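Just dropping this structure here.
A single protein chain has been removed from this complex, and every other one stays in its place.
Residue numbering begins at 1 within each chain, and the chains themselves are lettered A and B in the order written.
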Amino acid sequence: MVSHSDDTQKLSLKRVLRDERFWKIAFQVITALVVLLLIAFFIGNLNANLTRRGTAFGFNFMRNPAGFSIGESAIRYLPNDPYWKALLVGFSNTFTLVVAGIALTTVVGVAAGVASFSQNWLLYKLSRVYVGLVRNVPLLLQLFFWYFAVYSNLPRPENQISFVGIVYLNNRGVYIPWPATAQLALFGVGVVIVGAIAAFFLWQWHLKIRVATATGGKPQLYGLIGLGVLVAAIVVFGLNWRIPEEVEGGGVVGGLRLSREYVASLSALVFYTSAFVAEIVRAGIQSVSKGQWEAARSLGLPAPSVMRLVVFPQAMRVIIPPLNSEYMNLTKNSSLAFAVAFPEIYSIANTTFNQTGRPVEVFLVLMATYLVMCLIITLVMNQLNRAVQFKER
Amino acid sequence: MKKWGFLGLAAALTLAACGGSTDTASDGGPGTSGGASRLQTVLSRGQLICGVDGGIPGFSFVDESGAYSGLDVEVCRAVAAALFDDPNAVEFRRLDSTERFTALSGGEVDMLSRNTTWTISRDTSVGMEFAPTTFYDGQGMMVRVDSGITDLEDFAGRAVCVETGTTTELNLTDQMRRLGVEFEPVVFQDADAAYAAYDEGRCEGITSDKSQLIARRSTLPNPDEHTLLEVTMSKEPLGPLTVNNDSAWFDVVKWVTFGLIQAEEFGITSENVEEFLGSDDPNIARFLGEEGTLGTDMGLPNDFMYRVVTHVGNYGEIYERNLGSESEFNLERGLNDLWTNGGLLYAPPFR
Partner (left out) sequence: MTTTTSGSFSAGPPAGAKIGPIAWARKHLFSDWFNSLLTLIIVSVLGFAGFRLITWAFIQAQWLLIPNNIGLLMSGTYPSNQYWRIWTLLGVVCTLAGLSWGIIARNLSRLFSPWVLGGIAVVSAFFVVFPATRPSSMILLPMVAIVAVMAWVGRLVGRKLAIAGQLISLLWFVSYFVALWLIGGGLGLRTISTNDWGGLVLTLFTAISGIALSFPLGMILALGRRSELPVVRWLATAYIELVRGVPLVALLFMGQVMIPLFLPEGARPDRVVRAIIALSLFSAAYLAENVRAGLQAVPRGQQEAAASLGLNTPLTLTLIVLPQALKIAIPAIVGQFISLFQDTTLLAIVGLAELLGMGRSVLANPAYLGRYAEMYLFLGIIYWVFCYAMSLGSRKLEQKLNTTH
């Protein structure tokens, strides 16, 4: 640190060199220059190389027909559709995988995390062993294991397994009941989401009254039950479910077929990520100070209520930030599904690159897609995080 | 505190040192010599680097001891024998279908001998140079005998396993579009996974080059349960290739390949090649380098074909050893016979 008291001294080189401010600016300028030069060097080489190969940078190729077919798709796609449509199909497949993955991971991970506080020694041990085993084995290996060693043992369509005639399992995949049209399915999802939000607020309202009056809040509780019944009724009867039916000689018609690739990828992703979520939940619960447990119990709350009303809400504050990064990991890891032939975005991008020889453009599209997905998850989780933070009084 | 300072230093040093190791490692690989032919690079290296698949029994396959075998592999060995009089002076590099061309054009390998179909776009826009075809193939479809499938129309609503990055994927789509059949492609990154998935019944059919299908069929648990459909979806001439604009090196690969065919036409085998030395037939004398300067004109020793035949044998021997009667596949010669026997193999004159 240089003393600035001696203002009369002439501005000399020595003084400048001693001044930390000079170095700060110089350092930044040098860093910026080096990075810029590097980027210029890379871009220059890239241009030269691409020109030499006759594939100048540009996205016009996206309008050319793709020419390959895609096994499964949430949106309609034909082989002579353009590349951008094929990539869109890949994105839709990734999206379905990620959404289902996040939902299931939350359920399984929280269950496994909470189970590690169980009084039942076996359940406790089971949860610990699960976490210790799964976290230490690479996801890709687990993915291959699920696809080739687990789901390949399912019977062929001729002697498929059926669960009460509603769900069918064979080595092609899993067949589940599904609303008759995509619009109805979306409608169903919407109803559930709206119902869940309404239920959340009703519950908050109920708790508020409950805290204030100790006995009130009954109407809200009945409202909650009514809401549940209503949503359940709409979901069960309003969506015109198509139940899969067995065909003579094997195979299934109707319902929704989840391909084996999808199911195996989903299983591996959920199984793997849940172990990390379980650890996060466990750490979150442990972070709640012991006094909170004791205070809650001394109030006479039964054990489940202690967890639900006192401990878990506090643990949420610690849980949500790392949970966000686990969800992002799941999103990015979903790209591994291409190794078991699930046509998600990376797989389609890879094929597109093979046929067009345009690695840079394809990579940019891929990067943008994942960045957008991660951004959406972060935004949602930030909202959630804000909702559970301490309300300073 | 001291300890951590040291750790930081060590880390920084590692960074620097690893940067250094990057250079040494890339020195080991083939560098592009500006302007000069790849032939000089290979000769001065004393070893050929050949890109192969490594996962196709009969063409290129790695066994338990890590040794390579197959038709594609022997073509590489023949080139190595011509260059160095040593069929083992070759390093095989396993490449998957998506990276093979970039590996070749980037100079990572000297030549490809990797079940590569000769097409106009690969010859022109991808920038490859195709040596003579060593195997005439066509895309076929393998199904289970008991599936009752007899032609492509039967695939409506059924699944086909296919490997990505290959012409087969596009040919299949084209054929099915022509027939108006809606099918489910299950696209795998590598052939092994595709055959494995077909084997356990994930797909009703698997499509690939017929030779590959036959080779793979013999490796399935019950080969008799699988059959090839009559249909041929495409022409697949497979052969070795080098990169464009290097005719000196391309000539070597091209003429060694032709030489294998010519040797069979002459009836010269690895067993009887000694008897042909000092032959009165000027064609054979030229071929084996006892007359003329066919080899030296190309930048090779004059007896390069003598070396090749001694070490590797002629095309017929290679074929029988890897695909034909001496192999587990027992594949008919068919199109891959000499023109004199009704096949397509025909070498231009050695003169």
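Methods note: a residue touches a chain if its C-beta (ideal position, glycine included) is under 8 Å from a C-beta of that chain, and two chains touch if they have at least 3 such contacts.
As the structure is a computational prediction, the values presented were derived from the model and not from experiment.
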Seminar exercise, completed: Result, missing-chain neighbours among shown chains, is A, B
For this session: Among A:A66, A:L97 or A:A115, choose the residue that contacts the chain missing from this document, as touch is defined above.
Result: A:A115
Problem set entry | Options A:A100, A:L126, A:A185 or A:V235, residue touching the unrepresented chain | A:L126
Problem set entry | Footprint left on chain B by the chain that the document does not show | 1-8, 10-15, 17-18, 21-22, 24-26, 28-29, 31-32, 34, 54-55, 57, 62-66, 91-96, 99, 102, 106-108, 189-193, 195-196, 199-200, 218-221
For this session: In the full complex, which bits of chain A touch the chain not displayed? Write them out.
Result: 1, 20, 24, 27-29, 31-32, 35, 42, 45-46, 48-50, 52, 110-111, 114-115, 117-124, 126, 132-133, 135-142, 144-145, 148-149, 152, 286, 290, 293, 297, 303-304, 306-308, 312, 328, 332-336, 338-339, 346, 349-350, 353, 359-360, 363, 366-367, 370-371, 374-375
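Rule of thumb we're sticking to: only the chains that are shown with their structure count from here on.
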Problem set entry | Inter-chain centre distance, chain A versus chain B - centres from mean C-alpha coordinates, in Å | 42
Exercise. Contact residues on chain A for chain B in the complex?
Worked result: 53-54, 67-72, 79-80, 148, 152, 156, 171-172, 260-261, 338-341, 343, 347, 350-351, 353-355, 357
For this session: Please name which positions on chain B make contact with chain A in the complex.
Result: 97-98, 125-127, 159, 164-165, 169-170, 172-174, 176-177, 183-189, 193-194, 196-197, 200-202
